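Have a look at this one.
Excerpt of the complex: some chains, original placement.
For reference, chains read A and B in written order, and residue numbers begin at 1 within each chain.
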Amino acid sequence: MIVVLKRIVTDEEKRDLIQMIEKMGLEVKDAGSENHGVLGLVGDTTKVDITHIEAQHVVDKVMKVQEPYKLASRTFQPMDTVIDIGGHKIGGDNLTIIGGPCSVESEEQIMHIAREVKAAGGHLLRGGAFKPRTSPYSFQGLGEEGLKFLKKAKAETGLPIITEAMSIEEFDLIEQYADIIQIGARNMQNFALLKHAGRSSKPICLKRGMSATIEEFLMSAEYIMASGNPNVILCERGIRTFESYTRNTLDLAVVSAIKELSHLPILIDPSHATGRWQLVEPVSRAAVAIGAHGLMIEVHNDPEHALSDGQQSLKPERFTKLVKIVEKIHQIV
Amino acid sequence: MIVVLKRIVTDEEKRDLIQMIEKMGLEVKDAGSENHGVLGLVGDTTKVDITHIEAQHVVDKVMKVQEPYKLASRTFQPMDTVIDIGGHKIGGDNLTIIGGPCSVESEEQIMHIAREVKAAGGHLLRGGAFKPRTSPYSFQGLGEEGLKFLKKAKAETGLPIITEAMSIEEFDLIEQYADIIQIGARNMQNFALLKHAGRSSKPICLKRGMSATIEEFLMSAEYIMASGNPNVILCERGIRTFESYTRNTLDLAVVSAIKELSHLPILIDPSHATGRWQLVEPVSRAAVAIGAHGLMIEVHNDPEHALSDGQQSLKPERFTKLVKIVEKIHQIV
């Protein structure tokens, strides 16, 4: 951590600040000139609250040198985290394809789609039972009934289940049904939910908030890990920018960034990232080409009658084609 | 709602689409040419799921004409909502000044600051007992003990209390202590919490998410109102942009926008918006000059030893000066 002092600081004020920092268990090195004080802080700064140092009246600004996360960091754990879900491995050199509808709408619908996802070569089944919707007047999901349908689909196809929890109550219910529990973009900094997820034995799929930095994304993973759950799977689903042609702007370079900074697996959700089914296949190709550990794709047998997100859902035949081409690309890269 | 069709659509496809829309209880008007189909949808479209229409294969795009919120809309309720908190009125022509520390740190600290806020002319006392922190290793608040200290501060000074709930569990506890319950920026789309807040009899202060559009902000207010609680106070605290000199970018025009679109009161939080105490007074002057209904300001007797956000907290004497000048400006505008 680097502390830049204000221009006009007395020797005594500087000495006081150094003493204060040393009391925090850090070593202080002088990295500035006579005219402009700059201090280097050496030691474990992950637990230092930057705002505390910024609040000192002689301090101009504070800059981080090290990442503020530890358990999620590749420095801490050099080897890739690989998570085993009923025999299928997520992370490392494996490519994971997750398919399924935005919302579970009926037993018939989810059974039909699950079979198609399985036949196409998908590894996990997604499907929302509790839906985060911008409008209180939109379809909010089938609730526990939806979870029961997912369980039946798993029983028949063998596909493990991933589904989203939006609150602690839902989490405890979903834990009984799902193989992976998803925390959505809007809850990426729902710290109460993150801590709760950290006490679960089930793997967590954490989606990046739509305006979260990569550092904040990994800090939210750190929340889960610091509460005891090491099995976190990251998922990028696009960030919010001024561009409105696509629903969000997919920040694909995040894959390379995460692989450098962390050992956790990183998936891409091309359906939410683009909001348009026509873009799902091209973006999926790009995601696998850049090195993503997997894809989470919305698949629907009848998008025109879907209760949500039909505009970004692929029909099974297109999904099948997508799986084939991304597997070819995966073999090359 | 306007539906733009793709270029190559047969008469039959167009007829089918119109029938489908009419079945939703809407009237369809033709607003396009022979070469390019454009349909105007007339009727109550607040409950129409746009993604459903976008999913139709003949549809190119859908554009909203009306706002998707109702209870929060000024069209629905032309008169300003004014909320009475122990005799003090929030909204309309009133100016509300809320002061207090980021976190409640001790009984002594909150009592001291409460007296100063009262003496300076503040109307409500803020102070966090449960703190949303980016890092799991940062101070997380005193919890219920903090609430008890706030209660004592209220008992002595008479200042009503506003404090934040991050989960349903915390909400139920806080409800017993606070006069206004705050839902923070990171939870603006925590829909489970919004619905729960909608069943409370206490007013809710809803902060804008850091990448929320004005429409999404009002939709989250709608969630609370649609669940039964009409007493929502909005609060802008800066949005996230590429500029990093300030902690966030304060979108001050939101005040005029909200006053045009909605009847709900809108406050400004200059402390979080800027992240630097030097900017708090100038930004407060601007907020009142543009017509905000109030200010929420971080005040700390000893910012250099604050457990959080000291760098953006005002000392009591500066807060006193701020209150005086914004009241002068309030009289002019």
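Criterion: a contact is a pair of C-beta atoms (placed from the backbone, for glycine too) under 8 Å apart; a residue touches a chain by one contact, two chains touch by 3 or more.
Only a predicted model underlies this, so the values are computations on that prediction, with no experimental measurement involved.
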Oligomeric copy total, full assembly; chains in place: 2: 4
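Throughout what follows, only the chains that are shown with their structure count from here on.
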For chain A placed onto chain B, the superposition rotation in degrees, Cα atoms, nearest 5: 180
Length of the line joining the C-alpha centres of chain A and chain B, rounded to whole Å: 26
Contact footprint of chain B on chain A as seen in their complex: 46-47, 49, 51-52, 54-57, 68, 132-139, 166-170, 186-187, 189-193, 195, 209-211, 216, 219, 222-223, 226-227, 240, 303-304, 306-313
